[in-house]
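Only one protein chain is missing; all other protein chains are in place.
Going in written order, the chains are labelled A and B, and every chain counts its residues from 1.
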Amino acid sequence: MKKWLSPALLIVTFLLSAIGHYAGWNFTLQFILSSISVIFVAGFLGKATESVAHYAGQRLGGFLNATFGNAAELIIAILLIREGLYDMVKASITGSIIGNLLLVLGLSLFAGGLKFKIQKFNMTLAGLNGSLMTLAIIALFVPAVFLNTHSITEDETKLLSLIVAGILIVSYIAWLGFSMITHKEYLADVSEDKSDQDALAHEQEPTWSKGRSVLYLIIATVMVAFVSEWLVGVLEPISHEYGLSELFIGAFLVAIIGNAAEHSAAIMLALKNKISAAVEIAVGSSLQIALFVAPVLVFVSFFMGDTMDLVFTTLELVAIGVAVFIARSITQDGASNWYEGLLLLAVYIILGVSFFLV
Amino acid sequence: MKKWLSPALLIVTFLLSAIGHYAGWNFTLQFILSSISVIFVAGFLGKATESVAHYAGQRLGGFLNATFGNAAELIIAILLIREGLYDMVKASITGSIIGNLLLVLGLSLFAGGLKFKIQKFNMTLAGLNGSLMTLAIIALFVPAVFLNTHSITEDETKLLSLIVAGILIVSYIAWLGFSMITHKEYLADVSEDKSDQDALAHEQEPTWSKGRSVLYLIIATVMVAFVSEWLVGVLEPISHEYGLSELFIGAFLVAIIGNAAEHSAAIMLALKNKISAAVEIAVGSSLQIALFVAPVLVFVSFFMGDTMDLVFTTLELVAIGVAVFIARSITQDGASNWYEGLLLLAVYIILGVSFFLV
Partner (left out) sequence: MKKWLSPALLIVTFLLSAIGHYAGWNFTLQFILSSISVIFVAGFLGKATESVAHYAGQRLGGFLNATFGNAAELIIAILLIREGLYDMVKASITGSIIGNLLLVLGLSLFAGGLKFKIQKFNMTLAGLNGSLMTLAIIALFVPAVFLNTHSITEDETKLLSLIVAGILIVSYIAWLGFSMITHKEYLADVSEDKSDQDALAHEQEPTWSKGRSVLYLIIATVMVAFVSEWLVGVLEPISHEYGLSELFIGAFLVAIIGNAAEHSAAIMLALKNKISAAVEIAVGSSLQIALFVAPVLVFVSFFMGDTMDLVFTTLELVAIGVAVFIARSITQDGASNWYEGLLLLAVYIILGVSFFLV
């Protein structure tokens, strides 16, 4: 991880991306530079968040980690909302969920499975995560089913989206209360593999002082906001230049770039046989997107004057449903092997080809 | 339970409801009085059924309990069929299933979970119930898929509905044979928690003599028939007065009133840490609705001259599918906590808002 987050690379890519943007370089080059820069600053932001969380104490820290874990994606999405690119926002939500459940989890199980024959992980947590994910799917499906089968006004759709978003946020806050307060010990108890817990804890070990952590958090947030802006600015020209749909750009390009930091962390952990921690990152991240990022974006758009509804396209819903279904099927026995990782990747490729062909 | 079923309250609410009906009081008042009365007489009918079942011996008694357990709902539904309100009948079937799996089970797990950290229940029975519920969903989905994708006549739809209803009733009778004759000991064996079994048995302890039980069963049935008639009579004016759809009235108002007795029993048991028994009431009751009440109503409508088909609306099918899916997800690990109850309630609210907005 050290290399990836080294200050030199962080600053150089950020500056190159800035120069590219203000000097008006070729769109493709701008896209490549800002993408690389987003990956580094998102990693920096993640590390700063963890460090601040460490000093904030267990409860507030857990809350910070859980809610700011997807800050980069949230900022990119808010910028897309400002541009009115609602379809791309929903595509990037879809892409983050399937990217975490199929690509990250798939690569982790595949790479880990090639090195270790069978890898075991926590079943109880997988079961609870599965039920949470089921709630998320239901919440995302109901508005679409409702809209497609009954003649309702746009206002009613937006009202329903706001209510559903509110229920999701309440459920997410209740989940934080459950996992960090009332059933903290229970969830810790069920993790059979002590070293996996240590692995996650170790990732959060702070290397900076308290004051420096807060400063870095502020700097990182500002940097993320800037590079995200530069990235979002070239998405439309890129989509025209290469004939790619908003759906494909949002669901694959934006989602992979925004989640790159988690991706590499999960795969590293899997290669160290810490598969519980890898599964937790992949599944936990997709849960945060569905239960927290998506509903927050609905409220953000509401306060920005034009409510984004939660009506996903059929292909997006099928992609999310399919990803949750196969990820649950594979994680529910609490053991993994390379073939299960390959199955997840096969589904990801099938969905990728479909989105590309649209 | 004593208070709820006390004779004085039973008679007073019944009489008030009768006076309201025959004196032509305000519709809203009539609706409230007959709703309260239905709850009491349904409780009385349930208790009388259990008492007669006790004297009828184990096998016949089990059969009586299993088939007359939803007598109040069956009577209300038959009255709705007589009025030609087929959409409301199907909505109330939907509402009973999701009400049991989401509201009753959700409140039980939530209330029980707040009092007891982790509650454990029987997994084997949950698995079998899950498979039965899957059959029920398939049976309810196939006619709708068939109708929506192929141009077939109304007569063919009714024929298919009758055949599917016949298969469901045969499956239900076979289930009674399986659980009460061939695998009686096996299912008893798998219930790890002896006290839960006692809890259910205790509920069935008769307080009346044999002759009195039979007499009460007859009286209760007559009372249910009357108050159901009064209730059904005001549903249409109420729907117009408050601008509620048939779908919402059937799926939420009628379903909650008709199942109130089971609801309170399940929550009481959960609060006594008898969660196996509470789960059995909630899941068992929804199974009876899907595998017995729904197909019986198809045959009743057939004999009344105009066959009701089993074609549910997409929103109803989604609601049933979603309820079964998340209830299975939550029960299959054999342990529950308050958060799982909250998830079920969250889904119930999302569905409730959707049905309300139609």
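Keep this in mind: a contact is a pair of C-beta atoms (placed from the backbone, for glycine too) under 8 Å apart; a residue touches a chain by one contact, two chains touch by 3 or more.
These numbers come from a predicted model, not from an experiment.
Only one of B:Leu15, B:Leu29, B:Ile138 or B:Ile218 touches the chain withheld from this view, namely B:Ile138. Annotation: of A:Leu29, A:Leu60 or A:Ile118, A:Ile118 touches the absent chain (contact as defined above).
Panel shows chain A; residues 117-118, 313-315, 318, 322, 325-326, 329-330, 332-333, 337-340, 342-343, 346-347, 349-351, 353-354, 357-358 of it touch the chain omitted from the view. Even with one chain removed from view, chain B keeps its contact list with that chain: residues 124, 127-128, 130-132, 134-135, 138-139, 141-143, 145-146, 148-150, 152, 156, 159-160, 163-164, 167, 170-171, 174-175, 178, 182-183, 186.
In the analysis below, only the chains that are shown with their structure count from here on.
A straight line joining the Cα centres of chain A and chain B is 41 Å long.
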